[in-house]
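Every protein chain except one is present and positioned as in the full complex.
And now, chain A:
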Amino acid sequence: MEGAVCCWSRRLPGRPVLPSPCTRQVRSYYVDWRMLRDVKRRKLAYEYADERLRINAIRKNTILPKELQEVADKEIADLPRDSCPVRIRNRCVLTSRPRGVKRRWRLSRIVFRHFADHAQMSGVQRAMW
């Protein structure tokens, strides 16, 4: 929330919108720069996923010679840093909150509660037992 305040001074992180015949409201900006960076990381991780898998298969081996595995270590270190999936953070989709995010809905706990109370979450009810 504090980050959002200082973001107002800079321009909002935009995304090129292709002309489409969609008549509904479309969100054309990301919530903040951190979300944008997360998006970039996800894209790169998707691109390099196969290569990383294969090089790791060579590394985590007991059959192949160790020299080969060392070479593979160096290779994987040379790949761009944002291509590793470990750097992805499951942020809230609406508020970009890094913590308190439920995976099933991709929403932070606050937004989830807001929508659930307004009966905008299908099949979600207040617990009472």
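Operating definition for what follows: a contact is a pair of C-beta atoms (placed from the backbone, for glycine too) under 8 Å apart; a residue touches a chain by one contact, two chains touch by 3 or more; residues count from 1.
Criterion: contacts and distances are computed from a predicted model.
S.K.: Looking at UniProt, which of "Radical S-adenosyl methionine domain-containing protein", "Small ribosomal subunit protein mS31", "Sodium/hydrogen exchanger" or "AP complex subunit beta" names the chain we cannot see?
M.R.: The record for the missing subunit names the protein "Small ribosomal subunit protein mS31".
S.K.: Taking the full complex into account, what residues of chain A touch the chain not shown?
M.R.: Residue positions of chain A that touch the missing chain: 21, 23, 50-51, 54, 57-58, 61, 63-65, 67-68, 71.
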